[in-house]
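Of the protein chains in this complex, one is absent; all others appear in place.
Naming follows writing order (A and B), and every chain is counted from residue 1.
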Amino acid sequence: MLTALTFIFMLTAAFAVLGFIAVSAMFLIWWERKVSAHIQSRFGPMRVGWHGVLQSIADAVKLLLKEDIRPARADKLIWWLAPFFAVVPSVMVFVAIPFGRTLVPRDLNIGILYIMAISSVCVIGVFMAGWGSNNKYSLLGGMRAGAQIISYELPLVLSIIAVVMRAGTPSMQKIVASQGSCWNIFHPDMMLVSVIYMISATAEVNRTPFDIPEAESELVAGFHTEYSGMKFAMFFVGEYTNLFIVAAIATTLFLGGWHGPILPPVVWFLIKTYALVFVWMWVRWTFPRVRVDQLMAFAWKVLTPAALVNLAIVGWLLLKR
Amino acid sequence: MNMSQTKDIRTEEFLINMGPQHPSTHGVLFLEVKLDGEIVVDCTTHIGYLHRSMEKIAENRTYTQFIPFTDRIDYVASMNNNLGYVTAVEKLMNLEVPERAKYIRVIVAELNRIASHLIGIGTFAQDLGAFATPLFYCFREREKIIDIFDRICGNRLTYNYMRIGGVQFDLPKGIDETIKQFIAYMRPKLDDYDTLLTYNAIFLARSKGIGVLPKSLAIDYSVSGPNLRASGVRWDIRKEEPYLVYEKMEFDIPVGVNGDAWDRYKVRIEEMRQSLRIVEQALGALPEGDPTVKAGRIQKIAPGEAYMRTENPRGELGFYIVSDGSTYPYRLKIRAPSFSNLALLPELVKGLKVADIICVLGSLDILMGEIDR
Partner (left out) sequence: MVITKTIKGAKGIITGAWSLLKGLFVTIKYFFGPTTTVQYPAQKLPMTERFRGLVDLHPEKCITCYQCVKICPTACLAVTHKEADKKKILETFRYNMELCCFCGLCQQVCPTNAIYMNKIYEISVYDRKKLYINLLNPERYSEWINPTVK
């Protein structure tokens, strides 16, 4: 029954989430530049605002003012729709992420299943960008991205199923609540699962060492070569939002979500998520890139069997109880 | 469908232009690559985008006037180019060089070898995808070397330091302290590169077994330098035909086993360690004397010809000078090492994937300025 009050409540929640996503993406872009700079013994953005905090806003203004160039023989509808398919699913995922004890837009009882299903739609956007650009480099990038994301979905979902089996329910809030006494990562059967999740998630969000779709040294910019201005900004924001999402899911599933002693739960959630994001950035600026066939071999021959074996172990331990 | 039916599906090869402007062709190189899916079928190199007609210019300049031009052939290892040219002219003139000048030349040439290999390694790591971190570390080390050269001769990239019969300036006061500090600073950094890159699992997976260069092919194509040594041939001009004071220095020649991209990279890292040893020994044995030469004399060389080869960081750099008795050379031919090294590329990439072309190209460490002159 949709009363006016619940409608206003839903609108407020939606705008709050959108606002948070915008601010978080800008913060993450600045944070990535600073982390990469200090790893490389230099400063990073320093001029715009204190230590360059407002740099992302300056970049956003610049991208808004850029000319929107469309390649001559690009497939108009597909090329135009692709950025939306990359960003909208990432935003829709935020419905089920628990920020605090009651701070979740809607506690779906199929929480994690909904998240996995919706985030898989992103690959369609990448594929459309690669095909619609009418450019050999973009096509190669789009096809590689499609193959990579679809291959790594399997270990990802298998590792998540292990956690769901342990908690007994796919609802995100209930998974967090079940870690009240001890975080999931400290259980011995969950340790390998968390490592498999982290590796698969790196491949899902196209970050080094699995950033082949945007392999700059071979394919200039991969599937988003032909995008400029705000469309490119949407791909960019989508990438950082995806990064936040996988970190948030890892926090929820393995690090105990918003549990923590003194500070309010929201603060704990954000601290844990941004700590995981730092780990991802640290990994990005250290390792070289894996080649396409090695990537596929790794997913199918190493990660998937390991995830299956781990699933069997978790199931057997649950049966024993 | 069964296997016999898949053979009849018509697939097309498609052509990719890794054009003159590309993030990772080292300079302006144009590669036309024929692909069958991801596998390379053929690769054609087109060069000449950086041709500056240096050899023709040499016919209209005096011998001293041409020295700044030699800086710009291989702009990353400028001292070694200067060295190659002036030793060729001195061989033509049968000129003796003071001992102190010889030692100073060895010191700066070896420091420049380290600087050049740092760039080779950094760009190789960047091409493989380690985004910029190893490159920034290499440039940070290179800054120290360039600061030393700045204090010695006044410029950071194109030094114009050597003269026919000596060098331009003597070493400034206090420079040997700086060089000793640099050697002490550099050794742990080389171990850092080993930890960060050399034995990294992803780096090994990307570069071991890629672009294997068999010994016979390397010798057939007149490959030289670290590329040749990585294939197992123990050939270094500093040991075979020693020039300057290399016969008094103690150093090893690192030799690879398989000749793949990883071996070429590893040979470069080991060569940097050996260069540090040479610089240390040369600093310790520096004799007294005056190594400078006045620049004003215009050399008129008796008719004759001479070919002098030196060990550039990229291979054998040769200068062939023909003189007809006037103040200008009659013909000056530069044998650039990267020219022969690049000719290998179509042979090495057949059957590899697109990502491996970049890996092989980066491991050969070519420089377009040398190839096109």
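Simple rule for what comes next: a contact is a pair of C-beta atoms (placed from the backbone, for glycine too) under 8 Å apart; a residue touches a chain by one contact, two chains touch by 3 or more.
All values derive from a computational prediction rather than experimental measurement.
**Student:** Specify the residue from the set B:50, B:183 or B:196 that touches the hidden chain.
**Tutor:** Of the listed residues, the one touching the omitted chain is B:196.
**Student:** Which is it among B:49, B:75 or B:169 that touches the chain not included here?
**Tutor:** B:169
**Student:** Identify the residue among B:68, B:98 or B:346 that touches the chain left out of the display.
**Tutor:** That would be B:68, which touches the missing chain.
**Student:** Using the touch definition up top, pick the residue from A:35, A:95, A:145 or A:234 that touches the left-out chain.
**Tutor:** In the full complex, the listed residue that touches the missing chain is A:35.
**Student:** Which residues does subunit B use to touch the chain missing from this display?
**Tutor:** 61-62, 64-69, 71, 133, 137, 140, 143, 147, 150-155, 158, 160, 168-169, 172, 192, 195-197, 199-202, 294-296
**Student:** Tell me which stretches of subunit A touch the chain missing from the display.
**Tutor:** Residues 35, 37-43, 46, 282-283, 285-287, 302 of subunit A touch the chain that is not shown.
By our rule, only the chains that are shown with their structure count from here on.
**Student:** Using CA atom averages as chain centres, what separation in Å is found between subunit A and subunit B?
**Tutor:** 43
**Student:** Under the definition above, what is the set of subunit A residues touching subunit B in their complex?
**Tutor:** 36, 39-42, 136-137, 140, 208-209, 211, 215-218, 220, 284-294
**Student:** Would you tell me which residues of subunit B are touching subunit A in their complex?
**Tutor:** Subunit B residues touching subunit A: 14, 16, 22-24, 38, 125-133, 136-137, 140, 196-197, 200, 202-203, 205-206, 353-356, 358.
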